[in-house]
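For this view, one protein chain was removed and the others were kept in their places.
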Amino acid sequence: MSVIVWLPLLVLVLPFAAFVLLAVVAPLRRAGRRAAGVSIAAMAVALAGALVVWSEGFRSLTTWAWIPADGGPMATVGLFVDPLSNAMLVLVTLVSLLVQIYSLAYLHDERPPALGRYYTYQSLFAFSMLGLVLAPSFVQMFIFWELVGLCSYLLIGYWYDRPAAASAAVKAFWITKLGDLGFIAGIVMLWSATGTFEFQALFAKAQEHALAIDGLGTIMFLIYLGAVGKSAQFPLHVWLPDAMEGPTPVSALIHAATMVTAGVFMVARVQPLFVLVPDVLALIGWVGAFTALLAASMACVEGDIKRVLAYSTVSQLGYMMAAAGAGASYASFLHLLTHGVFKALLFLGAGAVIHAVGTNDIFRMGGLFRAMPQTGVVFIVGTLALAGLPPLAGFFSKEAILAGVWEADLTWPFLMLALTVFLTAFYMFRVVFIAFFGRAHAAGHPHDPPWAMRGPLWLLAGLTVFVGLRLWMGGSGGHHGPGWLAPFSIALALGGIVLAWATYRRGAVDPARLAGSFPLSTLDFLARRRYGLDALYGGLYRGFLLGFSRLVGWVDRYLVDGLLNLLSACTLRGGDLLRRIQSGRAQDYVYGVAFGVLFLLVWAQWWKR
Amino acid sequence: MRLPVLSLITWAPFVGALLIMFTARHRPLAVRLIAAVTTGISAILSLWVYVAYDREAAGFQFYEKVALVPPLGISYELGVDGISLLMVLLTSVIIIAGVFASWTVAVRSQEFYALLLALVTGVFGVFVSLDLFVFFLFYELAVLPMYLLIGIWGSTGEVRPRGIFAWAYRETGVGTKEYAAMKLTLYLLFGSAFILVGIFALYVNAGASSFSFLDLEGVGFPPGVQRWVFLAFYVGFGILAGIWPLHTWSPDGHASAPTAVSMLHAGVLMKLGAYGVVRMGMGLLPEGAQALAWLVGTIACINVVYGALSAMAQTDLKYVIAYSSVSHMGLVMLGAATLTEAGLNGSVFQMFAHGVMTGLFFALVGLVYEKTHSREIFKMGGFGRAMPGIATAFTVGGLSSLGLPATAGFVAELLTFMGAWRSDHRWWLLPAVAGTFLTAIYVLRVAKRIFWGPPSPHFHDLEDARGPEWVALVFLVAVLVLFGMAPSIALAPVDTATVPLLSRIVGP
Amino acid sequence: MSLEAVMFWVVAALLLASSLAVVLTPNLFHAVLYLAAALVATGAVFLLLDSPFLFAVQLLLYAGGVVTIVVFAIMLTERLVGERITQASRWVVNGAIVAAAVFVGIAGFLIQAPRSETRPALAADSTLAIGRALFGPWAGTLELLAVLLVVALLGALHFARPED
Amino acid sequence: MGLHAYLTLAALVFAIGLFGVLTRRNAVGILLGIELMLNAVNINLVAFARFRADVAGLVFTLFTISITVAEVAVGLAIVIVLFRVRRTVEADRLDLLRG
Partner (left out) sequence: MTPAADLVGALVLELGLGAVALLVFAVNTVVPRSGDRRVVAWIATGGVLVLALASFLVRPGPAVAGGMFVQDGLAIFAKRLFLSATFIGLLASLSAPETGRGRRAGEYHLLVLASLLGMLVLASARDLILLFVAFELMSIPLYVLAGFFKRRAEAVEASLKFFLVGSVSSAVMAYGLSFVYGATGSTALAKVAQAAGNGHPLLLLGLIATFVGFAFKIAAFPFHMWVPDTYEAASTPFVAWLSVTPKAAGFVALFRVYFEGAGDHAAAWTPIAAALATLTIVAGNLMALPQQNAKRLLAYSGIAHIGYMLVGFAAASAAGVAMVLFYLVAYVFGNMGAFLVVEALARAEGSEATAAFRGLAQRSPLLALAMLLFLLSLGGIPFVAGFWAKLFVFWAAAERGLYWLVLVGAVLTVVALFYYLVVAKRMYIEPPERTGRVPVPATLALAVILCVVGVVVLGVYPKPLVMAALRVAAPLF
């Protein structure tokens, strides 16, 4: 097996090996830190491998039969190595590694078995994510798609005895599953139409226009639903904020950098199919933009630092989707990568803060910049990147997206995204000003975290800057939008920052009044209630689903089964009645005989003819 | 003379039962060892058969035949093809697990194991017998011991007589284990009446005085006969397969039955029903099958959704699992009804997958019950800390049942979906997919309720699984994951059997 | 209308009348006497059918034997009871309906049967023929009948013999 | 007179006997009913024998008559013993055994 196959395979297998080792060898797992060592080591090697694969620019496609059938296998698994997957490999392994190292310190006071469990899940996740990235076919992608969902479920529920965490985990699973129904249905339909799950085969058909299936639009839409669930697009975005119940490093890894971007990755991966259905693409664009705006608006009123970041993640995913919808898959993928880096940075930074302060509520923080300068610096770097200021990574990718959307002349989505730029800058700096520069009323003496957490922070900060510079030098590859675009977006971002400064630092504007003034007041009201979506889902679940199920349960127990019991009861009663003819009187018995004779005589007359 | 492997597999447990009955009086350990050994023999042999089965040649292999009643053409005729192969494997997997899972049965364990093993002989017999008559004989043998097993070692839940038929409930004493046992036994025997009529109808119409499957396979029965006989088989076996609305024996029965019995019954015997429909119905009556596929499939869809919703409504852990079986049997029947290669493979694979997963479930429920003496979901909570092993196993089982990839459940469901959309009734895909979602809801809800959240105040000093119980859990989980990751282990032989079967129904 | 026909009608009338009396009279004694009458009438019917031997048997065995036994029985039970046995009937109407229905049922077949009006000439003496038959082909049967009678006697004895 | 006349006569007697069996309360009375029924049999047999000029019927009659006697004997014995233990011969008062 040539290196271009086995090296990626190795990258994939290492975390899996770590997982199996930890899962099966209970003592090792229960040892906690040693388990962590195993997992981290595996990831480190995997990262090295990934870097090689990426820098060498491997390209290969290998498949093995998975589900046999009469005429050739029905489904295959394998490796699909190309620039897209290579970049993802690096991102995934890198962030995973950093997060795992970070967690070592972040979770240092967990019980060893729990810690072991944590790293077992982590390894499983890394494996699943890599498998997803390398998937050559829809089936494999779906398989790992679900597995990452599982890991997210398990890791959100890491502190399973916290009710909030438990329900958040379940909620996340259910809602993403809802999207996955569409996904699986879509790929099954596609299979039955084309007879294959493999991307290459499908792309080939797409090339020679052999994919003119009726209802391709529907199929692609269903597939897109999967992305909607996974990448927290409106209206299935509600699970992501709740997912913050998990440990912060998990949020950084799964719910910011990697898993949630799987949807975007998928859309990018099967771009050739999506381009065949422009309507769906447009829909993706619109939904993406709307999601971005919606999430941003909710982020503005959120007081929980992690939730703010979560909403910003949703918002940024909206960007990516919008770009993908606009056909600018390059831009969306670029943003995926950069966002992965700086959002991980932000989350880990937030983690450090929470670790130090012991609360998520930004209003209970303040003056942290002085207390923990290093964290402050890296957090601000991340914030700037997210706000989209040059020369940081975020700027270029976001500008590329805006350009792409503009050129696809999706005017309204463009405007929404532009507004989102402003809001993004605003809510991020709102956090910065309140948490880091606000009046200090934190109990105890928060201080910078140990190096195991600081190291990853600095590394990611450095990357954010480096990638930004690299893109600047490299002319950010591809295409620019119209000349006015860059200044425009910078201006918007600065506007947001200024407003935040004026409101939360300078006190020139009273946030309450700002929120009170008319058009905003309603928005504020709605945003604080998450636009009632959670309530809606909750109502549907409790009222409709559980209610209906209770009805069905009753019907089954008391009607369907009731009829059966009725029958048997009647049989018993019937026997009781019938034995009454056994009156005990001899003459009645003779009557029996007489009736018998009659019956026979009549019956005989009857059947004789 | 070649070793009669299938006979050995089938009768080894029975010998075990006799040994237990007559040698192991008052020696509980001996009882368990005999049980473990004899079932182990069956398991090893069936594994060997599985490996040694010639997939190129396909068809029925390891053939045995002894004439029983020549004038009637009844003969003891055994053989396995790809489908029965998997079923035999499943049976041995479950019974091994069952023997270990019920290691702690205290009262009258001698009789318990004896009956259990007798039951297993029946199950093996059904899967390997090629003579319809002997098939029926084993079928009855597989049903009957259930009565005593449930009646003696079962557990009594409580069902309030309500609704318009309340008086009937009082008459029949719903909820008690005796009721459940009686209901299950009689219901299944009621079904067997239809099967019997069907078998005789085939025998008579075939004219060739023989009950042999192989002989009847060749006969092309007139369409009319095919229809009604298929219907008879469908009702008869369908009752065992838990088709709606003839499924109500299953929740009560499985809920009341002792662990190993629930495992065996939900895990294997319900499959036996589906197997019957596929082997007898579709195998012998192609036209009938084709004509009535719509019915089978539609009712299967009802099963899937209805079962899942009912499961969601339950507050008794065992009932949840029991109804999930109803739902999954729906998927099995649906796959078969699609009359497509994917669907039928999926159906057979689902039989296996669900067999193992539900066996696992019942083993776990049994353990939980044994430790908490409660089945009330809403009294439980936070068991994850006290019994992590059980929690993990339960999660795996749950994930498999909601069709999570890398567990056997996924492959089965994927294939079923594929079949459904390729079938003549595309809409079947919808309820099937919906079913998986509903499953996700109730399974995770239950798992969360029991194992997550703060520890429940009702229970104290709980403990995790012990010694032999681990064997059952680990074994089943391993099988579940193994077949989930490498489905071809099972599907390769199955495919050799399903393709010819289908080609007879829908043409090549 | 021939003499034989007249005779038949008379005898039939007698027979039916006495039979009805048997089943209707409230007094058991009378019932038995009417039975005797009915049996004699039957014997007369046998005569009409030219089998005097059976007429004799009928008279001896039935009108003699049976009736005597019955009377004995009644005397016995009566002595025990100590008052004359009167017997009521139950559900006369139902009984009548059912009995009538049965008769209709039988008649339904009778009317379908081909009629045979003429009597074939008799071979010599039927009595002799009977004797031959009894000790010819039916000898074994006769033996069996003997056993039957013995057994019946034994049974009756077992019951009738007083407590010991 | 034709055969059917006799057969009908027998049928009537038979029906009357049945009526007696059905309606009599007293066990002895019922016995008398049975006697009538058997009597009808004899009429039949003799009639057939005559109209077929065949002796078997007459032999048959002899047998039925004797069997009847035996039956009556046993029956009356039962009645008597019944009377001893139950102090009654009313057949429809006997319902220790029922259901």
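So that you can tell them apart, the chains are marked A, B, C and D in the order they are listed, and the count of residues begins at 1 in each.
Keep in mind that, in the parts below, a residue touches a chain if its C-beta (ideal position, glycine included) is under 8 Å from a C-beta of that chain, and two chains touch if they have at least 3 such contacts.
Computed from a predicted model, the values in this text were never measured in an experiment.
Here one chain is not drawn; of C:F29, C:W91 or C:F159, the residue touching it is C:F159. Against the chain not shown here, chain B presents residues 68-72, 133, 137-138, 140-141, 144, 147-148, 151-152, 178, 182, 185-186, 189-190, 192-194, 196-197, 200-201, 203-204.
Although one chain is hidden here, its contacts on chain C can still be listed: residues 106, 109-110, 112-113, 137-141, 144-145, 147-148, 151-152, 154-155, 158-159, 163-164. In the full complex, chain A contacts the hidden chain through residues 571-572, 574-576, 578-579, 581-582, 584, 586, 588-590, 592-593, 595-597, 599-601, 603-604, 607-608.
Just so it is clear, only the chains that are shown with their structure count from here on.
For the interfaces A-B and A-C, the C-beta contact count is higher for A-B. A separation of 102 Å divides the Cα centre of chain A from that of chain C. Between the Cα centres of chain B and chain D there is a gap of 64 Å.
Chain centres here are Cα averages; for chain B and chain C they lie 70 Å apart.
Those residues of chain A in touch with two or more other chains are numbered 587, 591, 594.
Contact of a single residue of chain B with at least two other chains is seen at no position.
Every residue of chain C that touches chain D in the complex is listed here, in rising order: 4-5, 8, 12, 15-16, 19-20, 22-23, 28, 31-32, 35, 38-39, 42, 45-46, 48-51, 53-54, 57-58, 61-62, 65-66, 69-70, 72-74, 76-77, 80, 85, 87-92, 94-96, 98-100, 102-103, 106-107, 110, 113, 115-117, 119-123, 126, 129-130, 132-134, 138, 141, 145, 148-149, 152-153, 155-160, 163. Note for the complex: chain A touches chain B at residues 65-70, 74-75, 113, 139, 142-144, 146-147, 150, 157, 160-161, 163, 166-167, 169-170, 173-174, 177-178, 181, 184-185, 188-189, 191-192, 545-546, 548-554, 556-566, 568-570, 572-573.
Those residues of chain D whose C-beta lies close enough to touch chain C in the complex are 1-9, 11-20, 22-26, 28-29, 31-33, 35-36, 39, 42-43, 46-47, 49-53, 55-56, 58-59, 61-63, 65-74, 76-81, 83-84, 87, 89, 92.
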